[in-house]
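Below are the structure tokens for one structure; questions will follow.
Every protein chain but one is kept in place in this view of the complex.
Labels run A and B following the written order; every chain starts at residue 1.
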Amino acid sequence: MFESKSGIFLIAGLGFFALSFVVMAVLPWMIYYKEPEQTVAMMAQKGMVPEFADLAERYPEQFKKHFGEVNYKTYAEALQLGHDVYVAEACWHCHSQFVRPVSNEDLRWGPVSHALEYQNTLQRPVLFGTRRVGPDLIREAARRPNDWHVAHFYNPLSVQPTSVMPAYSWFLDEQGYPNKKGMAIITYIQSLGSWLREYPYFEGDGPLGPAAHPEQPYGGKPVPKQVVNAPTEGSRQS
Amino acid sequence: MTALNVSMSPPASSAVRPVDGLVDRKLALWHLVASLVFLGVALLAGFSFSLQFLQKYPFPGIELLSPGRWRLVHTNGVAYGFLANAFLGCLYWAVPRLTGQPVYSRALSWFIFWAWQAIVGVTAVGLILGHAQALEWGETPTYVDPVAFLGLILVAVNFLTPIFRAKGPMYVTLWYFIAAFVWTPLVYAMGNFLAQYLVGGAAGGAIGGLFIHDLVGLFVTPLGWGLMYYFVPIILKKPMWSHGLSLVGFWGLAFFYPLTGIHHFLYSPIPLFLQHGAVITTIAIEFVVTTVIINFFGTLAGRGDALRTSLPIRWFYTGMVFYFTTCLQCSFQTTLTFQRLIHFTDWVVGHAHLVMFGVFGFWLLGSILYLFPRLIGAKAYYSDALNSWHYWLSALGTLIMFTDLLVAGVVQGNLWRNLAPWEESLIASMPFWLIRSVSGTMIIVGNFMFFWNLYKTWQMTVASRQTQPAMPGTSPMPA
Partner (left out) sequence: MIARPDETRTKRIVIGCIAVAILGPASYGFFEKLYLFILAVKKDQLAGFTIVPIANYLIVTAGMVCLLLWATRHGMFRNIEKPKYDMLEREAELDALDEQTRKNEP
């Protein structure tokens, strides 16, 4: 049994693996399978971020060439391509996509992540991430303007002198305008967190600053002093 | 002619080469050489990626040399190029000698060899071209996954056949090997197919965590410990301290290890009771590991001089000390208390480097050091000093890197929690990243010294064979 070949093959090999699979994989799946997984098209139908239209306004020629018109179909296409670029460049090795309920992360980035936010095909495999060299991105929508992203992808040091992010100049064409990949990844990043009722959350500020939401700026918690006095990321960059 | 008979009664005719009928030395050698080639590539990729953190990346703005993509080459190269190849090389030596049976088929073995190099090569090219999958260590492009899965099944068939043919009670190494051959294809399929095509979202994250950890725990760990249970007694020429205690280690690993996956995503949207379960089992593993460590140090007791005289033994036991360190660290860092601070920081990166290089890398380098002269029929190494340098540079480099990243992780975690502006955590990390690159350089220099030594040893052996073809002294060197 414990020393025999078949015992090890069947109990340790197959049995324990099956046990772990049931406990660690089937159980969570059973909890969430009733929540339908949204496709990209469904996500696009729910609402387009204004930054997508902004790209079309800023770079009309290039946008027409790469995506054509601003509609839900091209928006879905841009989201999917942006996600694929995000994965291909392994952005998720240095940027996480979930806000934890600890370590003051809700103050820095906004509401704590909820499981339902991940029930879509763009999170398959899920992009929780593995390391935060750069900041978390799940609440990134509308924090920074498209211009900032274009400059940042071309040369991160130009807008963030301490950045260790590599330059992604192949997101831009010869004239320095974002190409299809560049527009797609900007759209994708600008969509992260846009499904919340209110966004963006700047560090230390609610969507419209603490004054606009006196009832519960931080889930009812008192605002720490250093947060109020600290310059916000949004104001610093723009 | 079955090899079992051979080991009972030496044949009369000298024309028969029974030992070579048992072990395909050339195949084992080629696997080991391939593993070292991929190790070299992975080391250089990791080093150049680490320069990005110092804003000194040597090839900025080139799409195919993007540091993000080469980071994939670093991790996947270590897992599938270095570790897998080195394990296969050692298995082709250890399994036939333990069972007295040759592997299932020599032709199949060679097919696996070339197929595996093709898989690793295509994976590397695919990653550089941007075909990665979004799963840590499962980044192998989707078109490689089915092929690699089939390859793993062939490997299992090739090695399980001799194990099941052998008679009598099994030695502990073979328990670990059987389990590893069952687990590896299952784990690979689970991570690369389920998480990619069927289950998304938070539940998919649970599967992803299970995959990441199972790849370490159910592929690398059982093969690594199996090899240690084989190499340590035969080099010390002394049986294990307790074969019965190793039963505890094996069954403890088999039961607890697969249940730890979710501890990679604590405080994530995965249900909290599952996270608690993963924490409990992770701490339980520490107890299991302690029994294994006691067993190995019990074996060493009375032969402590071997640490000085035998370099492979020194590699092995250094790896074991590191193993105990990582497991002890793991049982603390997996608690929710530690996770608040250190999750997403360099602490975890340090942990990963200590496990992958400091433990399994060390064990495999020690095994290669032991096997290489035996495989090519050399009397001695070209230079013992180079081997010594290799050991000390690697050991010190790993220790420095580990400690440095540990401290860096605590600094980063505190800066984040204190809501300091993000740039401050980068500025504060720069000195640590510089030390990391330097310690990485030490490891690289040490390993390239080893490669050079192997090359010169091989050259020397070939030369001596040409001058004295009938030289009788090509027997393996003593350990």
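As a convention for this text, a contact is a pair of C-beta atoms (placed from the backbone, for glycine too) under 8 Å apart; a residue touches a chain by one contact, two chains touch by 3 or more.
Predicted model, so just to flag it, every value in this text is computed and none were measured.
Q: Which of these, B:Leu98, B:Leu154 or B:Met356, touches the one chain of the complex that we don't see?
A: Touches the omitted chain: B:Leu98.
Q: From the list B:Val144, B:Met240, B:Ala306 or B:Val349, pick the residue that touches the absent chain.
A: Of the listed residues, the one touching the omitted chain is B:Met240.
Q: Give me the chain A residues in contact with the hidden chain, please.
A: The missing chain touches chain A at positions 1-3, 11, 19, 23, 27.
Q: Using the touch rule from the top, list residues of chain B that touch the missing partner.
A: 6-7, 10, 14, 16-20, 22, 97-98, 100, 168-173, 230, 233-234, 237-240, 242-245, 247, 251, 255, 259, 272-274, 276-277, 280-281, 287, 290, 294, 377, 470, 472, 474-476
Please note the rule applied: only the chains that are shown with their structure count from here on.
Q: Can you list the residues on chain A that touch chain B in the complex?
A: That would be residues 2-5, 8-9, 11-14, 16-17, 19-21, 23-25, 27-29, 31-33, 35, 37, 85, 87-94, 96, 98, 100-105, 107-108, 113-115, 117-121, 123-135, 157, 160, 162-164, 166-170, 203-204, 224, 226-227, 230-231, 233, 236 of chain A.
Q: Could you please specify the touching residues of chain B with respect to chain A in the complex?
A: Those residues of chain B that touch chain A are 52-55, 57, 60-61, 63, 66-69, 71-72, 130-136, 138-139, 163-164, 169-170, 175, 178-179, 181-183, 186-187, 190, 194-197, 199-210, 214, 218, 247, 250-251, 254-255, 258-259, 261-262, 265, 267-271, 274, 277-278, 339-341, 343-346, 348-349, 413, 416-419, 421-423, 426-427.
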